[in-house]
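Omission of a single protein chain aside, the complex is shown with its protein chains in their original locations.
The first chain written gets the first letter, and so on, giving A, B and C; residue counts start at 1 in each chain.
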C-alpha cells in the first residue's frame, strides 16, 4: 500500500526485469489461457490517472488488473476492519475477495469495471473526511474562544446525529494539542487537493472542501505536515495566537 | 421551544399581565423567600444576547432563570432522546433535571452559570452540523459527477470513521432529491449565520463554516428554505444544471 | 460623519431637547409649510436599518431626510474628492448638492428615494474593496513565498487592467509591514460583515467576500483592528510564521 503515486507507478512498471509488469509479461509470453492470466491487485492510494496507467501497463502485458485502495488507518488495518474500494476486472475482484479481502477488511466494494473509479471514490471519501475534521476543529476553536469546555462539546456531539468514531478518536488530540500521526496531515491535504482536482475535471464545485484545503495548507506551513491530520486545529486557532492575551481567554478545557 | 428569538423574547417579557415575567413579578411581590422563587426554563433556541435579555428580565422580576436549548429534531424529541444544553442558575437546573430533563432527553449538561452559554454551545453544535452536511453533499455531488454510485459512497461512509446517524438518515434524501423537513434549511442557515457572528464577536475565524453558509444561502434563494437542510445538496449541484447535458452524466445512482 | 450606528442613531433621535429630531419637531410645531421644512442630511456610515430608523424619526417629526454616506478616506476628504452616495428625499439632495456636496465631493449620486439604499450601496462598495484588498495581499504573499519581488508584482499590476489607486497606495504598506490607519481594519471587517448580512437578507451568496471576511477576522484577532485594513496581509501570511524557516525564504523584496 504505497502512499505515493510515483512510487506505485514505478513499482508496477519500471525496470526491465524486476517490475510487476515485467513479471506478468514473462509469464504471459510463456503461454497460458485466460484462466491462468496473472492478476495484479494494487492497493496503493493513487490518483485515477496513475491507476489507469498501471492498469493499462498490466493489461497490455497480458495480465488482469484491479485497483483496490482502502479506507481506514492503522487501527482498522491491524484489526482487519478496513473498507476496500475496488475497481477493474471483476474476475480479479472475485479471486481477491475470498479469502484476502475478507481477512483484511470488513467489506469490499466492486465499484466499477473502470480502473480509476476506486481511486476517485477514495478521494471523495477522504475529501469529505478533510472537511469534517476541519468543521470539528472550527467547533472546538469556537468553544474555546467563547469560554466553553471543549470536552462538553465533544460529549454533546457524541450523543447526537453527528456522533462518529473520528470525532471520538480525535477529540483528545485536539483538546490536548498532541497529534501522534495515524493519518499524516500532509496526506490529508494531498487528498483534498486531488479531490478538488477531480471536481475540477468534471466541473463540480466543492467550496467547503476548498476552504478546508486552505486550512490544511496553512497547517502544513506551520510545520504540521507529519502530525496527524487533526493538527489542522492549530491552523484554525493559530491566527489568534497574538490576540489571545487581549481579546479572549483561550485556555483549553 | 419557540424557534424565533423575537417570539421567545415576547413570550417571556411582553404584556402587562400575560407574560412570564409579569407572572413572576406578581408572585415575587406577594412575598416569598428564595426557596419559593419562581423558576423559568427557556428551551427555545435563541441567540446568546436574547437569552441574556430574557434571563435579566426574569431575574429582575425576582425569578430564577435557566436557558436550556436542545439538540435533536422530531425523532429524538418523540423518543425522549434529546440532548439538553443548559446554562444559568444551578438550582433551576437541578430542579428541572429530575424529573423533566431525564424524561425528555438522554443527557442534560449544565454548561455554565452564565446565561447565554447554552445558546452559544447550541450554535457551535449546529454550526458543525451545517458544515458536515455540506461536506456530505459535496461528496455526493462529486460521486454523481464522476459516474460513481451515491449509494456506494453512503455505504462506505457508514462503515468507517465518519459513520454517523446524520449521514445514515439523510443519504436517501440526497439521493432521491426529496427533503421532508425535520430541520428546515432556513433554520440551519440562521444557525450558521449566528455561529459565524459568534466567531466574529471573539475574533475566531471559521472559513469552512463561512463557505458552507454561502451554500445554504444559495439553497434558500432556490426556494429550499422550508425543505430539510439536506436540500443544501441542490445548491451544491445546481450550478451544474445547464452544463448537465454537455459535460457530465448526472443521473443519480 | 459618525462611524458607529448607535452613535448616529443617538445623535439624531435621543434626548428631549438636544437631538436633531427634537430640533426639527420644535421647528415644525412652530408652523411652516413644506418649503420651510427642516432638512437633515446624515453622512454617517450606518446600516440600512439604522438609517431607515433615523429617517423615519426625522420624517415623523416633520422634517425631510437624506442619507448620504461617502466613499473615500482621509486623503479624498481633505481634497474634496469624496464620492457621495445619497438616498431619500430628492429635494434635500438638490438643496445639499449645490453647494455642499459639490465642495466636498467629486460626484454625488441620488441612488433612490428609499432611505437605506445609500447605506446598502456603501456596504456593497466596501465589500468589493475588502475582497480586492485580500486578493492583492494573497498575490503579495504568493510572490514572497515563491521568491519573487513584491515590488515587481506591484509594478506589473500598475501597468495592466487591474491598476487602481488602492493597490498603488497600499503596496508600500504591505511590502514594509507598516499600516498607518487610513481606513481601520476593524471598520473594513465590519463592512464586510454587514455586506454579507445584506446578501443574507436577499438570498444572494457572496463566497469570495465571505472568505475575505474570515481573513479580516483573523487579522483583528492578531491585534490588527486599529491598523489600516491593508494589514489583512498579516493574516494571509501569519499562518506561515513557524514554517518560514523550514519551507521557504520569506524575506520581502
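One rule holds for everything that comes next: a contact is a pair of C-beta atoms (placed from the backbone, for glycine too) under 8 Å apart; a residue touches a chain by one contact, two chains touch by 3 or more.
Only a predicted model underlies this, so the values are computations on that prediction, with no experimental measurement involved.
Of the listed positions A:164, A:195, A:210 or A:237, the one in contact with the omitted chain in the full complex is A:210.
Which of C:22, C:77, C:95 or C:135 touches the hidden chain is settled by the complete complex: it is C:135. Screening C:104, C:121, C:174 or C:219 for touch with the missing chain picks out C:121.
Think of the hidden chain as still there; on subunit A it touches residues 189, 193, 197, 199-200, 202-207, 210-211, 213-215, 217-218, 220-221. In the full complex, subunit C contacts the hidden chain through residues 71-72, 76, 83, 85, 106-107, 109, 111-112, 114, 117, 120-121, 124-125, 127-129, 131-132, 134-136, 138-139, 141-143, 145-149, 152-153, 155-157, 159-166, 169, 195, 198-199, 202-212, 214-215, 236-237, 239-240, 243, 247-248.
Throughout what follows, only the chains that are shown with their structure count from here on.
Judged by shared residue numbers over all numbers used at their interface, subunit B and subunit C contact each other through mostly the same positions, with over half in common. A straight line joining the Cα centres of subunit A and subunit C is 44 Å long.
The centroid of the Cα atoms in subunit B and the matching centroid in subunit C are 33 Å apart. Among all residues of subunit B, those that touch two or more other chains are 199, 202-207, 210-211, 214-215.
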